[in-house]
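A short worksheet on the structure shown next.
Here the complex is missing one protein chain, while the rest keep their positions.
Now for chain A:
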Amino acid sequence: MVTSQVTAPVPARRPVWTRPYLLAGILAAWLVLWLIFRGQATLPLGGAELTPLHERIGAAADVIDDSRNENPLFLYFVNYIRLFIDQFVTFVQALISAPSFGRPVPVVGWLGVTGIATAVAVLYANLRVALLTAAGFASFGLLGLWRESMDTLALTLAAVVLSLAVGIPLGVWAGLSDRFERLAGPVLDFMQTMPTFVYLAPLTLFFLIGPASATVATMIYAIPPAIRITSHAIREVPPETVEAGASLGSTPWQLLAKVRLPLAKRTIIVGVNQTIMAALSMATIAALIDAPGLGKTVLKALETLDVGTSFNAGLAIVIMAIVLDRVTSAAGRRVETARRAGRARRPLWRRVQVTAVLAATAVLVYLSHVYVWAAVFPGEAGLGSHVRRAADAASQWAQANLYTYTNALKNVVTYGLLNPFEAVLTGSPWWLVLLVVTAAALVLTTVRVAVVCAACLALLVALGLWQDGMVTLAATLVATVLVMALGVVTGVWMGRDGRADRVIRPILDAGQTMPAFVYLVPILGLFGATRFTAIIAAVVYAAPVAIKLVADGVRGVPVSAVEAATAAGSSPWQVISKVQLPMARRAVALAANQGLIYVLAMVVVGGLVGAGALGYDVVSGFSQLQLRGKGLAAGLAIVVLGTMLAALTKAAARRADAAAHGRL
């Protein structure tokens, strides 16, 4: 019936009202059937209960444990990788963070590291970013966290270098070969959506406790963006340029080295940027398996609920993220302008500049190698104690004075939105939910997507975690609705007002990079251990992405269109609702997609603050041997939910795209 219409690449013309009416019909039927079948076949599973599948997964993990010492794969392959990574990380640490080579301090002290970082910023980015870099690195010392910051930086850099070494070649391959790209896609999705808690403990079996495990855990999360964006960059190179090169008789290798890679350079730098951000976001989680650095400070402070200390360390992570982000972004822009402007203007001036910067850096490095004052950050780190006290006071004040309001907000959202929604999802028999979702996907998207949805939900049943999956799904969708509401409102504001953008953007960066463990205690104080607290944590992390995407989309609307509408007498409200948002609908759809993925990334953190369900299952799998199999299954269930929701939102984005092009 509907099939023949929706498989067409461009939606066939049909009365505009069909879709909404069909959808409303499906929802109405759902509610009626829910009333009839409520409570049947809801497949609940208690906290400590296991299904045979969970037991089998647990037993399989045990077998791997036991064969570790005999298995040749371990003895020869994994052990050598571990040795190599351990050596590499230890070397980077010896350079900047750990006492080394019989000295009480690392090879390069604070002055030298700050000098090198600033020099890199001057040479590859610009002066403004260089000043930011110098200030950022100095702040690590002023916060009293120089050593911890350098530990984090060393581990992050090592993981990034290794990720790029693996990721860029694979990305180039994926860019050149459609088959490899199709093959790699699902694997990369899996790596990005599988919660780290699931593979953290098994990793220490393979790579032992130490830098190698932490680095590999970080790489699993950081490699996918490197591969994806490199592949995208290679594919972006205009085919005409490549053909021109080929017709001049270039070999495939020459085409890659002389044509494709140089043209893809700017986008590849975006990939480097994303890889760095992903690696840095693992700093706290890696600390659970003894990775040194700021993450450890955060986790230790959480043991005694010391909000000030953990905020201080979180702030250092945010600063590091912002500095690294600005440097790589500016470097990317510079590559772009350099390419547009043609070959280096004024090579002599550039050479003088480079020489001067390098010489100054060498001096700083030398000083920091030799003299104590330049090696160990001097002073009492007064800034740190101020930050700690201020954060403590703010958190205490908020918990004491805002609770009445925050509790009311929690109750409104929970009773008004979350509980009814969850009741319908968890109260319906599983086959009803499966039918409804598949039918809705058929109406809204394509047959292929509908099949994916049905398969994902069936898998959820097979994993034995249906009801937990539905509870998590309900919270995820509510969180995404909140993220999109914030994203559209704030994004439009920022897109229309440059000053608002400049003020808000650093706050968004902080929301994205501040480890959730830092604000767990304050939000627990405000909202209690509830599902809503988990939703708030997800919104804090996911809203910035959505807001930025919407803001960029709104800014991308041609000025002429806005001016024309204003000249025609439209009110600001009309300009937004009739011109800017419709023209930015592709960006809004993308924001929904990314918002969802980011919300799902916080499911496990939600399990730490009262969300229960899949997040809690994963955390308990990490904490209790008998629950290991269930934790793994819960991790898979999160991946399955992610696959389904990503497929739905991607299809919606494509439709928005098609509609936008149809209308323009």
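In this section, contacts are C-beta pairs under 8 Å (C-beta built on N, C-alpha and C of every residue); 3 or more make two chains touch, one makes a residue touch a chain; residues count from 1.
In this text, contacts and distances are computed from a predicted model.
Colleague: Out of "MJ0042 family finger-like domain-containing protein", "Peptidase M4", "Potassium-transporting ATPase KdpC subunit" or "Glycine/betaine ABC transporter substrate-binding protein", flag the one the UniProt entry gives for the chain missing from this complex.
Modeller: So, among "MJ0042 family finger-like domain-containing protein", "Peptidase M4", "Potassium-transporting ATPase KdpC subunit" or "Glycine/betaine ABC transporter substrate-binding protein", the name matching the hidden chain's UniProt entry is "Glycine/betaine ABC transporter substrate-binding protein".
Colleague: Going by the contact rule already stated, which one of A:Y124, A:W173 or A:Y366 would touch the omitted chain in the full complex?
Modeller: A:Y366
Colleague: Consider the whole complex, including the chain that is not shown, and state which of A:Y199, A:W466 or A:F622 touches that chain.
Modeller: Candidates A:Y199, A:W466 or A:F622; residue touching the omitted chain: A:F622.
Colleague: Which residue among A:L31, A:A165, A:I209 or A:A564 touches the omitted chain?
Modeller: Candidates A:L31, A:A165, A:I209 or A:A564; residue touching the omitted chain: A:I209.
Colleague: Which residue numbers on chain A touch the omitted chain?
Modeller: 46-48, 62, 65-66, 68, 98-100, 102-105, 109, 200-201, 204-205, 208-210, 287-290, 296, 299-300, 302-306, 309, 355, 358-360, 362-363, 365-367, 369-373, 375-376, 399-400, 403, 410-411, 414-415, 419, 520-521, 524-525, 528-532, 607-612, 615-616, 619-620, 622-627
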